[in-house]
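In this view, the complex is presented without one of its protein chains, the others remaining in place.
Chain naming follows the written order as A and B, and within any one chain the residues start at number 1.
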Amino acid sequence: MEASATGVRGGRSALERSPLSRLPDQVMQWGLSALAALILILLAYFFIRLIGQSGNVFSKYGLSFVFGNDWDVSRNIYHGAALVVGTLITSAIALIIGVPVAVATALFINELCPRRLRGPFALLVDLLAAVPSVVYGLWGVFVLCPKLLPAEKWFAKTFSFIPFVGGGTPTLYNYFIAGLILAIMILPIVSAIAREVISTVPAEHKEAALALGATRWEMIRIAVLPYSRSGITGGAMLGLGRALGETIAVVLVIGNAPVIGSHLFSQGYTLAAVIANEFGEATGIHTSALFAAGLVLFVLTLIVNIIARGFVARGTRGARGTGGTGIGLAASGGEI
Amino acid sequence: MIPPETKREERVGMSTAGGRSEQTGISPDVTARSAHDVAGRGVRVQDLNAYYGSFHSIKGIDIDFPPNRVTALIGPSGSGKSTVIRCINRMHEEIPGARAEGSVMLDELDVYGRGVDITSVRRLIGMVFQKPNPFPTMSVFDNVAAGLRLTGARRDDLRERVHSALRAVGLWDEVKDRLNGPGVGLSGGQQQRLCIARTVAVEPEVILMDEPCSALDPVATLKIEELIDELKERYTIAIVTHNMQQAARVADTTAFMLDGELIEHAPTNDVFTNPRDERTERYVTGKFG
Partner (left out) sequence: MTASAVPPVSARRRRTDKLMRGLLTAAAVIALVPLVLVVYYLLYRGLGSWSGQFFTSDPNGNFLGYPGGIRSALVGTLEIVALATLIAVPIGVGVALYLTEYGKQSPFANLVRYFVDVMTGVPSIVFGLFIYIVLVLAHVGGGFTAWKGSIALSLLMLPVVVRASEVVLLLVPASLREAALALGAPRWRVVTRVVLPTARSGLLTGSLLAVARGMGETAPLLFTTAGAFGLTFSLGAQMNALPIQIYQDIQSPRAQVIDRAWGAALALVVLVLIFNVIARAFSRRSRMT
């Protein structure tokens, strides 16, 4: 045996492993790290390529691609203000309708609903997220648009004195319908995050409010809402991010007119819709313009998401690390 | 029960078998050594300092764990006794932000030496935890075999090794008909003995026990204590306990720790009946802790 030859130094070898047997460990560690790095590299690469593809549009139009209001495919002119405005209007409508309902739903499920019904009710709200956007589009085109048109006409006439809301003649497809469908689509996301944030409100706060003689609503107003305000804001922002980028449901019900509509019930266009609708026939600078629209959309959603993450992180700080991950899941449309 | 001598031989034979295989990581000199030296290996801790982030948890202690003896570590919660034994098999550094300095020698093997592979350290120094933690996805058999399989040892005698490990912890008669049943289906005391069998099956030199009975009822505790008494024939054992009666029952020597320092280490009888340090006396007489 070589034991005597290696002597005391050889003794150490009992605790050593051959470099070969360490290999799987290193392969695994570096392989997984590389995989994680791959995500960052891919995102950066995509971003750079998108900039590259839309470069000639920006060098030709500069900022007037975003601020100029003249999108005319027949004259090959691409100023996309109507798209940006349409995107913002529909998303704003979605927030105005969707967020209050979503937060109220979350409050109902967490604070008012009988415990037995809580699970099933939450499940039903989550199911709204399971409906694919093309199905919402189908339903919007053949059910919502025709059925709501008379109501919209009545509304526009009755409230004609309110600028933007009333006065005009509603068209079958319009900003409002698109915003309404977006509101339905963001509702489960906002509601899921709001519920998660509300559930982190410490029971002591709520009990303290109740012990002071507060009614149920006063308890919500005093203890729950202030505590969860920033988390709910973040949830709403994530909903906004979703609304800004939603494509298929919107392209089917917005009318696809590249103009800035004069009122709530007029036709319009959004950044995402223009890409989906015109991509098939686009060539040359038109294609670049659509890429540029995609770039603007990407940057817009990126900014909104980054702000939203900040709010949500602040809102669930008390709830330890897992809060953030759950929200990542909820925001990605996964429903558990 | 098989007489200890027989088991000893059996074990030596196995070590030799392990020496032939590179995968086990046990090099020939170790085998050669244990073949002629019947005594197990002792552990000598010198000037050990351990930290959790900036918190200085163990403050330069020296302590010997003599071979084939049971050494108990007692002391109030937070005194650092668990940290000390977690430093011996380098489990301490698994905690993010935790680190240790000093020397831990397994006979002449430096556990913290340069080029030392942590997995080999842990194969020679096994550990039993506070709460029984059998692998929930594995059967009784697979749990005991886990140590052998997880360390990559390819063995033809896997079955015999598992069976003899289960016999060694006195679990064989209770589980021989449900070897393929889930490990988590056993009672708490059985689970803990299963975890000891899992450790024994790897044939370590030293077994560290971190409050192994704190989650068990008195009957199960008694069984484990009897088992510890048998195991010391073959292994060097360090046991952390908050139960002073337990230390008095199982340990040959007992060390009292307080605030990361070793106050006293002496034969168990002396520590409990005639402590040298006033703080030890106050602790063992129940005046604090």
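Rule of thumb we're sticking to: a contact is a pair of C-beta atoms (placed from the backbone, for glycine too) under 8 Å apart; a residue touches a chain by one contact, two chains touch by 3 or more.
All of these numbers come straight from a predicted model, not from anything done at the bench.
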| item | value |
| --- | --- |
| Omitted chain's touching partners, listed by label | A, B |
| Which residue of B:94, B:156, B:177 or B:278 touches the chain not shown here | B:94 |
| Given A:24, A:62 or A:150, the one touching the chain that is not displayed | A:24 |
| Selected from A:178, A:275 or A:289 as touching the chain missing from the view | A:275 |
| Options A:96, A:135 or A:211, residue touching the unrepresented chain | A:135 |
| Where the missing chain touches chain B, by residue | 89, 91, 94, 96, 119-124, 126-127, 129, 131, 133-137, 146-147, 149-152, 195, 198-199, 202 |
| Chain not shown, touching residues in chain A | 21-22, 24-25, 27-29, 31-33, 35-40, 42-43, 45-46, 49-50, 53, 100-102, 104-105, 107-109, 112-113, 121, 124-125, 127-128, 130-139, 141-143, 184, 187, 191, 213, 215-218, 220, 238, 241-242, 244-248, 252, 272, 275-276, 279, 291, 294, 297-298, 301-302, 304-306, 308-309, 322, 325-326, 328-329, 331-336 |
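Here is the rule we go by: only the chains that are shown with their structure count from here on.
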| item | value |
| --- | --- |
| Chain A to chain B touching residues, read off their complex | 1-3, 6, 8, 10-18, 21-22 |
| Residue ranges of chain B in contact with chain A within the complex | 22-23, 25-30, 32-33, 106-111, 113, 115-117, 119-121, 124, 152 |
